[in-house]
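Excluded from the complex is one protein chain; the other protein chains are retained at their positions.
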Amino acid sequence: MEAIILQILNGLDKGSAYALIALGLTLIFGTLGVVNFAHGALFMIGAFCAVVMQRLLGLSYEQVDPTKTDFLGNPLKVQVPYVESWFGPEIGGAIVDWSVPLAIVLAIPVMVILGFVMERGLIKHFYKRPHADQILVTFGLAIVLQEVIKYFFGANPIQSGAPAALSGSFDFGAMLGFDPNVVIYPFWRLVYFLFSLVIIAGVFAFLQFTTFGMVVRAGMADRETVGLLGIDIDRRFTIMFGLAAAVAGLAGVMYTPILAPNYHMGMDFLVLSFVVVVVGGMGSLPGAVAAGFLLGILQSFASMNEVKSIIPGIDQVIIYLVAIVILLTRPRGLMGRKGVMED
Amino acid sequence: MTNSNLTRRGVLKTGAVTGAGLALPTIFTSRASAFTNEPTGSTVTFGFNVPQTGPYAEEGLDELRAQELAVEHLNGMGDGGMLQTFSSKTLDGTGILGKKVQFVTGDTQTKSDAARAAAKSMIEKDGVVMINGGSSSGVAVAVQGLCQEAGIIFMAGLTHSNDTTGKDRKKNGFRHFFNAYMSGAALAPVLEKAYGTDRRAYHLTADYTWGYTQQESIQASTEALGWQTVNNVLTPVGAGDFSSYITPVLQSGADVLILNHYGGDMVNSLTQAVQFGLRDKQVNGKQFEIVVPLYSELMAEGAGDNIKGVYGSMNWNWQLQDPGTKAFVKSFGERYGRPPSNSAHTCYVQTLLYADAVARAGSFNPCAVAEALEGFEFDGMGNGPTTYRAEDHQCFKDVLVMKGAENPTTKFDVLEVVEVTPRAQVEYAPDHPMFGGAEASLGECNDGA
Amino acid sequence: MFGLNAKDTRFLLIVVFLTLATPILLQPFPESSSLAQFNAGYPDLMQKFAIFGIFAIGFNILFGLTGYLSFGHAAFLGVGSYTVVWMYKLLSYNILPGLVLSIIISALFALVIGFISLRRSGIYFSILTLAFAQMSYNLAYSVLTPITNGETGLQVYTNDPQVLMGANSPTSPHLFGLVMRESVQVDMGGWLFTFNIGYYFCAIIAILAFYISLRIFRSPFGMMLRAIKTNQTRMNYTGLNSRPYTLAAFVISGMYAGLAGGLLAAMDPLAGAERMQWTASGEVVLMTILGGAGTLMGPVLGAGFIKYCENIFSKINDGILHSWFAFLPDGIENFLVTLVHPFVGKGWHLTLGILFMLVVIFLPGGLVEGFQRISRLFRSKRVKDGPRRKDPEHHPKSAPHVAE
């Protein structure tokens, strides 16, 4: 029982990341009709916003510490972050410590602008091109983005931890009355789960309750008609692209304490997120979210020793297996609309 | 920084052949030369095959730095590095056998296929006499096989799997790096001292060949201490999120988690295990502990604070205090502004060892070189007295047991040496069952002729 | 000749000539010149050109003609390689049984995967093929290690049965004694040419593969495949069942991939699991698009281009850059090296990505379209009023006479 609860928790957490990425992907597909293979790269760039923030806050000057030596036997130059010398070691240290949440402030404008530039500069020209062309050009873009990041940040994973206050864990099982020390859960994963719920709710509320969202939803249903009403749907779609990029970026920022960012994480997540979107049904926002959580939980269950001992390697293929079964039994995924992406 | 003049073919450069070519095409198969890529000009070309793209690119870069440095030292540039401390004095800083050393590089991408393609390109196009480097066992075994077929010498880089000098050992291949068995043998006494003999270990193992051999080795040596192995769970390579594999650990009653992971997987699994609070727990009345049997500096750096107090093993570390290490660290550090990693050390040392073997053999013929390396005993290369065992071409030397430092001063000393396990403790018979047993054989030397 | 019209025959003969002369054409620079690093006429790379050419030609039969974008073709490549190595292990180093079997086994694989995946179209099809290929890769890398030797790659051990191995049989891949890795080197006044048996074996198969693809392009079957790409509704209402056509195309292209995989192992007796990874499938997509999907020659060009970059372009390191710009003043030299550095050597992926985007954006017909445009430019300069210009909107990838 405890094992099941734990795996559900793990699954929800994995699922949050899948759902957030898939949500952005679906927003782009649903509004613009574009299949964006560079979406994984957006997630990756989001994660690197956290790295950049950490480095910005960690910007430091050198101070020679004569009592210590470096590896060559010279007096050690100690790096003192500016924030620490400005605000004192305590507050300064806390600021550096909170760099991941603070990176949200950086990620939102960066991602929105990146989204705008991508849409205006590239994607716009592909609305009328076949889906295969869209896949290919965004795939090319994904390669370029990942190589650029690699050029600046190298190939190693770069750790950026959660703030000390949130980096511990709590005994979730004991709270539910199970044996203590069994169902343990890290704070940050809970934060990530709640954060993703907030974002998902925010996106839905935005589409549901604002005029802007209503127009966009109408545009998703029938682009031409909305265009006839004299509404500048194109500009709104640009904004949607920025929003989708921001969602992917935020998903990336907050994920860094769980997964140390590296330049190829975008490609790793790309395949997965596409499977999620397709399982959910192309163009269906609730479908994307549901499929994200579903696949996350299924993957967690498949990783259990009990399951793996019956079917070895099931944890490596479960996602794909589920995708195949769903696509064959429900041609348009869980909640897909008819006629979408079938030509 | 000009004119490195890197890619020139070693073969067929002599005036005689070229001159004859004008009159009549000289036709010959590779049989015509004495051995593959026999250097006939005034230079000899080495091939450095390291990951330059993909997840291990940084490690490859560090290996490349070290190899460049080794070439400079062989050619008499720079301060000579370990040449000054090396026990064999055949090399004099004028190249090898009067030939200047050049090198070409290849990108393994940490994929067997790509590594072989890069190696083939260096053998066929650039005419290299040896290939050095690499950062995974799969690649090492694949390239070693290729070099055996092609008839050149292979010096493996970072490869830790028992198979490289075990069931996949080859007459043309040599390994300076230590292996999983040695890690287990070196770690066991330290773990016993730190954690006692009554422990229950839970293994998470990367689901591929290296993971299997390391897990097998560590399990064997910890069980010899009296530890129990509660479970061994295979995790997909690049899983990213290891939570579903970590959460069952506490329930299992284990009190030690052994992470048979490397690279990005190690960074993530260790970080996440710490996040799940494993190290704060008391199980069976004992403090819960994590062990990472194979460490690398770059990955330790990636894991940050999470590594504090975690035991692991290494082939070599720049913090050693012997003269060889000091000379190398100085040379490398002044050139690149950072201390060398242990895979860089291996690649550096192997380049010198190969050159020395050629000089002692008086020939570039791989069979002669192999003979010179087999059973070769040397010192002054950082690991104390070392032997290349003739039976399996594995180097035997002291192994380092490391621990994540509590108070690192820079990002370079996040690990500290806690024990130098003497060589006698990590030795094993060449027909040890983990190394292919009696069936494993080096085969015949191939010089391509 | 060969059941082709005069134009196609000429085209085929040119291809045959180029293929056979490759060892000479790819060594344009004498060994001692500093440009020798751009020579590509060494066996391994030439073999790769031919083999990935076959892979891309086959992929093009599916993607170029029917428009079905498979992201899982690398799986067949891997299956082909594993088959050949297993035949080495069981029988002997003769490549023939393995190659024949690799085509058969990959055809069976393609039949099963195609039968299931082709129940869907568009991106759903792509995802299904991707899912199958990733499953194959993940399993081959880990759980199936007893069959595939996992990460290390499947290879031959001395204790393998090799029941057909005689005392004097070659100990590396051969065709009835013709050893694949043997070469004849010819040195001609500083130029070095390597004529490798393995390459010529691949080249002959590649020519056959090309010929078959040419015949398919010109056949009613090929026309049906193009019809499927442009309008499946009309196809069905014309009394044609598109499913068996697409399945046939899928299986044929799977067989090509299996053959290519088999040849990889025939040239180099090792089969790595990475061959099946989705990025390997992506690579053949890149090759086909870069060269020109739906054209006959495009995929081969694309394959050659990418393999050239991977093996030659990637070797340009800073030292070489410095030697190029050495004649310039130091400041400018360093500036230029810094500028070029990210794009060459280990940064070649970046160049590839940018190039690929440019091709998709501006040259939907790939490199072939680029060549056509250039040659049209020259032609229209010569002929004053110019030939009738084609509709700029029309993409040559679907034109019937795609041989150029």
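Per-chain residue numbering starts at 1, and chain names A, B and C are given in the order in which the chains are listed.
Everything that follows uses one rule, which is that a residue touches a chain if its C-beta (ideal position, glycine included) is under 8 Å from a C-beta of that chain, and two chains touch if they have at least 3 such contacts.
What we mean here is this: contacts and distances are computed from a predicted model.
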| item | value |
| --- | --- |
| Among "Na+/H+ antiporter subunit C", "NADH dehydrogenase subunit L", "Amino acid/amide ABC transporter ATP-binding protein 1 (HAAT family)" or "Sarcosine oxidase subunit alpha family protein", UniProt-listed name of the chain not shown | "Amino acid/amide ABC transporter ATP-binding protein 1 (HAAT family)" |
| Chains on display which the left-out chain touches in the complete complex | C |
| Which residue of C:T158, C:N241, C:T338 or C:S375 touches the chain not shown here | C:N241 |
| From C:K229, C:K307, C:H322 or C:K346, residue that would touch the chain that is not displayed | C:K229 |
| Residues belonging to subunit C that touch the chain removed from view | 3-5, 215-216, 218-224, 226-227, 229-231, 233-242, 244-245, 248, 252, 391, 394, 398-400 |
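Everything below uses one rule, namely that only the chains that are shown with their structure count from here on.
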| item | value |
| --- | --- |
| Distance between chain centroids, defined by C-alpha means - subunit B, subunit C (Å) | 34 |
| Residue numbers of subunit C (touch at least two other chains) | 138, 142-143, 349 |
| Shared-contact residues (touching 2 or more other chains) in subunit A | 312-313, 316 |
| Of all residues in subunit B, those that touch subunit A in their complex | 53-58, 207, 231, 233-234, 236, 238, 240-241, 243-245, 247-248, 250-251, 264, 267-268, 271-272, 275-277, 280-283, 298-299, 301-306, 318-319, 329-330, 333-334, 338-339, 409-410, 412-413 |
| Residues on subunit A engaged by subunit C in the complex (per definition of touch) | 35, 122, 125, 129-133, 135-137, 139-144, 147-148, 151, 267, 271, 274-275, 278, 282, 312-313, 316-317, 319-321, 323-324, 327-328, 331, 341-343 |
| Contact footprint of subunit B on subunit C as seen in their complex | 31-32, 36-37, 39, 42-45, 48, 138, 141-143, 145, 149-153, 155, 157-159, 172, 181-190, 192, 194, 264, 268, 270, 272-275, 310-311, 314-315, 317-320, 322-323, 326, 333, 345-346, 349 |
